[in-house]
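Every protein chain but one is kept in place in this view of the complex.
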Amino acid sequence: MELFLIFISAALVNNFVLSYFLGICPFIGVSNKLSSAISMGMATTFVMALTAIVSWLLYNLILIPYHLDFLQIPSFILVIAALVQFVEMVIKKVSQPLYRALGIFLPLITTNCAILGLALLASMRSYNFMESVIFGVGAGAGFTLALIIMAGIREELDLADVPKPFQGAPITLIVAGILALAFMGFAGMI
Amino acid sequence: MKVTHIIATLTLIGIIAGGSLSLVNNWAAPKIALNQKAETERAIFLVHLDGKRYEEIKNTGFEVYKVFNQADSSVGYSLVYAGNGFQGKIKIMIGLTEDLNKITSIEILEQSETPGLGTKILEAPYKNQYKELTPTPSIKLVKGVEPSNPNEVKAITGATISSRSVVAIVNEGVKRLKELQIKGALK
Amino acid sequence: MSSKTFHGGVHPKEYKELTENLAFEKFPFPEMVILPLSQHLGKEASPQVKKGDDVKPGQLVAKAEGFISAPVHTSVAGKVMSLGKEQTSSGFPKDSIVIKTTGTVESEKFLFPPLNPETATPDEIRERVALAGIVGQGGAAFPTSVKLTPPKDKVIDVVILNGCECEPYLTRDYRFMIERPDDLISGLKLIMKALNVNRGVIGIEDNKPEAIELLSSKVKFEHGLEVTALKTKYPQGAEKMLIKTVTGREVPPGKLPMDVGAVIQNIGTAIAIHDAIVKGEVLISAALTVSGKGIKNPKNLIVPVGTTIQNVIDYCGGVTDDAVKIIVGGPMMGVAQFDLHVPVMKATSGILVLTKDEVAENPETPCLRCGQCIGACPLNLMPTKLARYSQLNRFEDAEGAGITVCMECGTCAYTCPANIPLVQWIRLGKQKVLQIKRDRDVK
Amino acid sequence: MDITLIIAIATMGGLGFIFAGALAFADKKLRVEENPKIAEVNDVLPNANCGACGNAGCYDFAVKVVNGEAKISGCPVGGQEVVDEIAKILGMESAQSVKLVARILCNGGNLEAIKKEGIEYLGPQSCAVKTIVAGGDKMCLYGCLGGGDCVGACQFGAIFMNENGLPTVVEELCTGCGQCVDACPRGVIEIHPEDRELFVFCKNHDDPKRSKEVCNVACFGCGICARKSDGSIEMRDYLPEIDYTKLDLSKIPIDKCKTGAIRLIHPERAAELLKEENIEVKVN
Amino acid sequence: METTTTIEPKQKVYFDLTTSPHLHSKWTTSKVMWFVVAALVPSIAAALTFFGWTQIFIIITAVVFAVGTEVSIQVIRKKQITWFDGSAALTGLLLALTLPPNFSLSATAIGSVVAIGLGKQIFGGLGYNIFNPALVGRAFLQAAFPVQITTWLKPNFAVDSVTSATPLAAFKFDKIFTDTVPMAIGNVGGSLGETSAIAVLIGGILLIAVGIVNWRIPLSMILGMFLFGGMFWLINPQNPTPIFHIFAGSFLFGAMFMATDWVTSPITNKGMWVFGLGISLVLVVIRIYGGLPEGVMYSILFMNGFVPLINRYTRPTIFGAVKEEKKK
Partner (left out) sequence: MKKRVTLLKEFTKGLWEINPTFKQILGMCPTLAVTVSAINGIAMALATTFVLFFSSLLISLIRKWIPNQVRIASYIVIIATFVTIVDLVMKAQFVELSKALGPFIPLIVVNCIILGRAEAFASKNNPLRSMLDALGNGAGFLISLFVLGSIREIIGSRTILGYQVMPNGFEPWLIMILPAGAFLTLGLLMGLANLYTERKKNLEREALIAQYKRVGREEITDEVLKEAGV
């Protein structure tokens, strides 16, 4: 039950994009087409789950025992970068179609603050291993959800007569604002 | 050759980064520790205005401090207890008298309530209600009317859940502390 | 009487009462006729007369060019006045032959030798239909001989005679069914013979009970013929809808009715085929309904092909003062006219003069995404999306959404509360998409 | 304390070592052959992989630019510098030695073109849609419809509708991209090198009788310009066609054109030219 | 080319030139909008009856500011001014009816401006907005003035047992159930227009009858409520019954007037079912587990966000294309 709550919290109540402002750049950048949004969401979720695992191991097996918590940021970011690179290599080698669908989004993920944010939040909240993994998956699901909703809306807005200065990023932000309002309904669930 | 260059570059950068950070940390770590300690101290003395010295009671499962006054006689306990609020964890420092039958004061250490609404739990009108409150049998939350009993707290309009969360956390904390007292763990 | 139907569609007010009880009248010969060389789908016919030539009724003036084409015959005796572009009811000028009537009203008519319907071979029937210049009377004017010559690999098992006449106002097919039921059945049998098919269905909307009753009694003892009552709903008479309703088969996008084993012919076509085989006549007259509240005396008329609309309207007493629109064809798919000096063509089914009250023209407002058009589209398209795509020049998206499937029946624009000219935009998109497709094929 | 330092150095150094090794390995073993231009373009990009261009990172954008699927100006981070450099790599600059501009080849504005009598066109004012409904509200089936589709199509705001209901090209803003050409359902707009002076401002192929009926300034195909042109102008379907490779401006009797359908695009120059030819011109 | 003298000169005609079809149904945007306004009259009457005639000022303020914002933005954008089509007035009216009685007029005005400005015009005006403008305005107010907007008035004809709190709040915070009958009549605390279920139903059924409101959305919401609300009730009888869920708060108002807004609801029939069921599910979850007693507004806004996706995935199969589509 505790795990389920963590998942719901990360995915809906404290949605990474809409209430923590994490991963806004790809959220604005990649949300203009539904197909890329889905791929990006899936890739991010995958990397988030992996990051949660690896950063937990790194944090709890190396940094904490040796009192190196000040190295958190550089080591996490290095691990994430390495991980993303590694995943990209593997996918490229194993399956070309999968690479084309998911792999090309991987470089974008390195600089997605949601990933680093996830690793830092998980260590800050001192989640145990299982909780970290669920937290990672939940955050990824929340990110994907927000991204897909936004992509759907933006495809629809392509047909709309949005005032020119507001096209693109501004209208995306405003829609995000209204979505954030809608997500406020989930407040207080945890 | 090129491979060695690649590896050497990144390794070197890593080493320099690790080294320099370690040095900075050596300078900063004691100060940070000091800051944190000062903060706890400040909160303890805020809930026990006459407190001058405190001791941490170990092996209780959560943070409990015994507080002494100028004359070095015990004035009561301070405990840190956390629970779920409206949107996230609320962490409260609760000051209690020696017999655990009266709250001296409370101080909210951490919270992530709705700004401007749930955050009113931080403000004096709500917080001060806990001064001299009797937590027995338990604290009750009342709405719309003024508290009439010594164990009643008035809810904040529009932030019932946050108000109730604080009450629940305090009740739970006091209960746990009483259990400890009965076990004699507070000595 | 169980009435079958299809998904979607609308039910506009019918206005059939204006003309449904009026028998066909024969229009007197006009002073001149304009004969466009392309009164059919496909290649333009090539002229066979020169300026100044004398012609007699039924004489060939332009012969068919290629497979999908039809010849043109003159409907009057007279002198060829000019060959050149003349305005037509499609809205665009077409190469036409203008003939001034000189002969007496009933000068001797050119006729083919009559054939015995019992003994005529399928090839003979096809040849005669081609020579007589018969084209589909349903509106698209597809050369009938082509329809009767399906490719060898297609198996046709049913001929459906389209007696729906789902367009409001029009009562031409209804009058044919009431006045000439025997000729109609004879025509149907000839079609079945030409296609070597044993099953013939006459589909009639259930707002014409007399026609259903009459024809049912006629076909009662005919082997393989049946009459089916269909729910009154627009566009019941569209080929795809009719096939779906009668046989349950759906014609896939981009395919023809014959791909699902069905051939559809119009009532008028069946009569014309009967006339061509049994009487040896060529198609030189058009049966049409002149109706609408804007015309003084609504009528059902038989008019020589080439007569101008002006003549026809004058014959019907002219227009009333509150008329705002003149349409050639039905009100849902017909073409609004800006020039009355255009000829009645072979497939012209009606001339309507509508008043402001009938057309209910309202200013366009933005799409409200109410979904009415989607619910109404018989082909399950999303008209509002298609129109918007073509408005924004996003033709590839439009193609993906199936714009080429649209048959422009107009149900969407009829239902639209925002009065968006959906059909107009979709038609534009269709043209562009087809053009893009052609360019792609060339590459 | 010293131990912390050493461990810190070891940790970071080790991570760096592993990562670098993996990358070096990837570089060696998993390199995929590709268009070298992609790498070049990728190098000039900011490589922030921010996704602001809407693509999956800078590399993806580079691939698309090289394949012509994305605009070279698609990177909002890089700015003009990057655009210029990509253009250089892709060799786009050389192609545009002479500036191209759009020319609107119809004189039939509201004053000149004859409207269909007695009708009111109700419906969208877009040219493309007007053509479908009986060819719009002007009689001419070839000329400008005045709906402004080209104005909407121009991304650079280089076309505006003048008071006569005809589009006008602002040459300073025009890039010769050809969007307006695609937008015009009547094919009235053409892209020409800036230095071409003489144009036929009509597209009407109707016979003389009909062209007189539909427009006051239509070319009705008299062919005077062609006859004296020394072969640089030919009549096709009642309309002159200019072969710019053979054109000798001084030979064309522009002044003989009764409707002004063939004329020079810049009047000042026209006047000068006519003066040189010793033809009397009154210029106010 | 000699002229053909025998042919009479072309007759001049003065007619409209349009494309087919030449017949249209009688509905227009503005007729629809004003009809919905008319359908709200019973709710307005109920509001004025139970909370006093002065509440009319809230309604007037909301409508005036909504229309004013619409016109000013259209003037600034140099677009056609369309205040008379009734859509802005309707938005203002709907917003007013979701506000608590005696709500401050200045805040009402802010809500109206936000509803039209951020909820509608920024997307390009009528027909392009993704979210229901009235609910955007209401959600904005809820976030901006959370205390004021949850302060309720005791209705005029209240029997003593009725408190000023809404039935949902009473249930949420004090576990007090309110009877169905007062909730149906509207003699309970709540927002202006939504308190009387009967008045809402009269308007809603009228709209369904004339075909403006597609019956699928209200029906699927109510069915969804029985399904999900019932499920939670069966799991734990402490949770309210589906009937309570339906009659309490703004569920019916949302089902009839908010969720059925043409622009922000799905356009496909299948999509409407998904939409309605989705709203109910989200609503039950918010009401039972969330921090707020009421969640109709949030659940509709939330599902509004999904509408483009719903439309996309419930796209009807093109006639005759069944096999091809599935293969792809």
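As written, the chain order gives the labels A, B, C, D and E, with residue 1 at the start of each chain.
What we mean here is this: a contact is a pair of C-beta atoms (placed from the backbone, for glycine too) under 8 Å apart; a residue touches a chain by one contact, two chains touch by 3 or more.
Treat the numbers as computed from the prediction; the structure is a model and nothing was measured.
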Review point. What are the shown chains that the left-out chain touches?
Key: A, B, D, E
Exercise for review: Out of D:Ser73, D:Gln125 or D:Thr168, point to the residue that touches the absent chain in the complete complex.
Suggested key: D:Thr168
Review point. Which of these, B:Ser78, B:Thr114, B:Gln129 or B:Asn171, touches the one chain of the complex that we don't see?
Key: B:Thr114
Review point. Going by the touch rule given at the top, which residues of chain B touch the chain that is not shown?
Key: 2, 5-6, 9-10, 13-14, 17, 20-21, 24-25, 27-28, 31-32, 35, 39, 114-117
Check your understanding: Since one chain has been left out of the picture, which residues of chain A touch it in the full complex?
Key -> 18-25, 28, 70-74, 77-78, 81-82, 110-113, 115-117, 120-121, 124, 163-166, 169-174, 176-178, 180-181, 184
Study note, to complete from the structure: Those residues of chain D that touch the unshown chain are 12, 16, 19-20, 23-24, 26-27, 46-48, 50, 52, 76-79, 81-82, 107, 157, 160, 162, 164, 166, 168, 170, 172-173, 254-258, 260, 263-264, 266-268, 270-271, 274, 279-284
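As a convention for this text, only the chains that are shown with their structure count from here on.
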Practice item. Provide the labels of all chains in contact with chain A and in contact with chain C. Key: D, E
**Study point:** Target chain E, source chain A, minimum contact steps
**Key:** 1
Exercise for review: Tell me, please, which chain's centre (mean of its C-alpha atoms) is farthest from the centre of chain C?
Suggested key: B
Study note, to complete from the structure: With centres defined as CA means, the chain nearest the overall centre is E
Exercise for review: Could you grab the centroid distance between chain A and chain B? Build each centroid from C-alpha atoms only and quote it in angstrom.
Suggested key: 31
Exercise for review: Going through chain C residue by residue, note those that touch at least 2 other chains and give them in order.
Suggested key: 335-336, 338-339, 361, 366, 421, 424, 427
Check your understanding: Where in chain D do residues touch two or more other chains at once?
Key -> 4, 8, 11-12, 15-16, 19, 23, 116-119, 122-123, 132-134, 207
Point to revise | Residues of chain A touching chain D in the complex | key: 25-26, 28-30, 32-33, 36, 39-40, 62, 66-68, 71, 74-75, 78-79, 81-82, 85-86, 89, 92-93, 104-108, 110-111
Point to revise | Complex contacts: residues of chain C adjacent to chain E | key: 10, 12-13, 31-32, 81-82, 98, 100, 168, 240, 244, 250-253, 255, 310, 323-327, 329, 331-341, 352, 354, 358-362, 365-371, 374-375, 378-382, 384, 402, 405, 408, 410-411, 413-419, 421, 423-424, 427
Review point. Where on chain A does chain E make contact in their complex?
Key: 34, 148-149, 152-153, 155-157, 159-163, 166, 171, 174-175, 177-179, 181-189
